[in-house]
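Note that one protein chain is taken out, while the other chains of the complex remain in position.
Our next item is chain A:
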Amino acid sequence: MTQSVVVQVGQCGNQIGCCFWDLALREHAAVNQRGIYDEAISSFFRNVDTRAVGDGGSISKGRICSLKARAVLIDMEEGVVNEMLQGPLRDVFDSKQLITDISGSGNNWAVGHKVFGSQYQEKILEKLRKSAEQCDCLQCFFIIHSMGGGTGSGLGTFLLKVLEDEFPEVYRFVTSVYPSSEDDVITSPYNSILAMKELNEHADCVLPIDNQSLFDIISKIDTVVKSGKLGKTVKPKSLVTSSVGASRKRHQKPFDAMNNIVANLLLNLTSSARFEGSLNMDLNEISMNLVPFPQLHYLVSSLTPLYTLADVNVPPRRLDQMFSDAFSKDHQLIRADPKHNLYLACALMVRGDVQISDLRRNIERLKPSLQFVSWNQEGWKTSLCSVPPVGHSHSLLALANNTCVKTTFVELKERFTRLYKKKAHLHHYLQVEGMEEGCFSEAVSSLSALIQEYNQLDATKSMPVQELPRLRIAV
C-alpha cells in the first residue's frame, strides 16, 4: 500500500488541513477498532513511539502508540499554525514539519512565490524530503491552498515546481479554493491568474472548490435540520459539515463547516486506495482515467449524501437518489453546469453497501441526460469501496472532467482584465524582484489557451458522431 503526504499552505490550506486530519482520525478510529497500526492508517499517519528519545522512531506494525500526520504545514504568518499546535490536534502534528514566518504575504502572489519561495526553498526541500523518507512507498502529494491570497497562492504554487523537480514520479493533487466574485481580497484575480499558470504546468490533477458552493451546501443542510418536520432528524455524525466525534468538539470557527466538506472530499477520494472493496481505485488511476490530455486536469467534484436521517420510521432514501444527487448542482463543490456542457470523463467512487448492479443500473439511467465527448461515449470510471464513511451506510463521490469548468476560468479572466486594465495595485507586484508585466501576460495567455482547449471540445458537442474509417485488411 502507498502513502500520501499532505502539504497545507497558507491560512485557508491549513484550516482545511486541520479539519482533514481531524476527520481522518475519526474515520480510522471508526474502522480500526482494535487499535492496530495497519496499512490503511499508514497511508496518512506514522506510528511513533513517543517514549523514544530524539525523533520518535517510526513503528511499522503492532499497536498504535502515537499517530503522527504525514503533513507539512507552511504559513508565512504564525497565527493559524500556532493555534493548531496548541489545539486538541497538537500531538498529531510533528512540530518539526512546519515552516512559518511572521510577516505574511500581504495577499500578494509575488511575495509568496518569489520572495518567500526563494527564501524558504531549502527549508521546504528539507521538510519534504524528510516526509518522503518516512514513507515506504510515497505515491501522492496533496496540496491544499487557496488561489486568492498570497501565501497559499504564491508559495503553494512555488512548491509545485519544487515537487515536480525533486519527486517527478510522485503525483501532485491540488485542492484549490477559488475566490468567489464577492471575495473581499481585491487582488484575488491577480493572485489566481498567476497561480493558474503554475497549476496548468505543474499539477497532475486539480480539484477546484469555491466558497459559495460550500456555503450553499451548508444552507441546504440548515434548512433540512431546522425544518425538523415529520420527525426528520439528522444523524449528527453523518453531516458532511460536522466535526461530531472528532477531537474538536464544536465548531470553533465559522469556516469549519465548509472546511469539513473539503476534508470529506479528500477522505472519499482516497478511501478506495486505503480500504478494501470489490473494485479498487488507486490514486494513480484517477489521473489515468480522468486526464485525457495533460492540460485538461481540472475536475468538478460532488459529494452525496450530505447527511443521513436518524429517524428509523422514515424509509432510507433510495440508493438511486444518491446517484441522481451526485449529478445535481446542489452537491457540487464548485459552481458549474456539467449537465449542459461536455463530459470528457467521469468517475464514480462509491463507498459502503453498494454493489456493481446498483452502479450499472444508475449509469444506464443517468447516461441519456449527460453529453459525453464523441471519442469517449462510455467514459466512466467506477470504484466500489466496502467501507462507508462515518455516519453513513453508503456514499458517492463523483469527479467529472467536464468543459463546464471553463466558466470559472472565464469569469476569473474577466475579473482580472477589469483590474489589470486600470493597472490597479500592480505596483505591489512589480516592485517584487523577479516580477515584471511579462509574468502577467504569460499567465493570461496560459489561461486563454486552456479556455480555448475547452472551447474546441465544446464545438464538437453538436456535431454528429463520425464513423471514422477503420484499417482495411488486404485479403
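Methods note: contacts are C-beta pairs under 8 Å (C-beta built on N, C-alpha and C of every residue); 3 or more make two chains touch, one makes a residue touch a chain; residues count from 1.
Note that in this section contacts and distances are computed from a predicted model.
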Chain not present in the shown complex, as UniProt names it (candidates "Mitochondrial GTPase", "Transmembrane channel-like protein", "General transcription and DNA repair factor IIH helicase subunit XPD" or "Tubulin delta chain"): "Tubulin delta chain"
Residue among A:60, A:181, A:219 or A:278 that touches the chain left out of view: A:278
Option touching the unshown chain, where A:49, A:136, A:166 or A:437 are the choices: A:136
Contact footprint on chain A, counting only the chain that is left out: 1-2, 39, 136-137, 139, 275-276, 278-280, 282, 284-285, 287-294, 344-345, 355-358, 360, 363-364, 367, 374-382, 384, 468, 470-473, 475
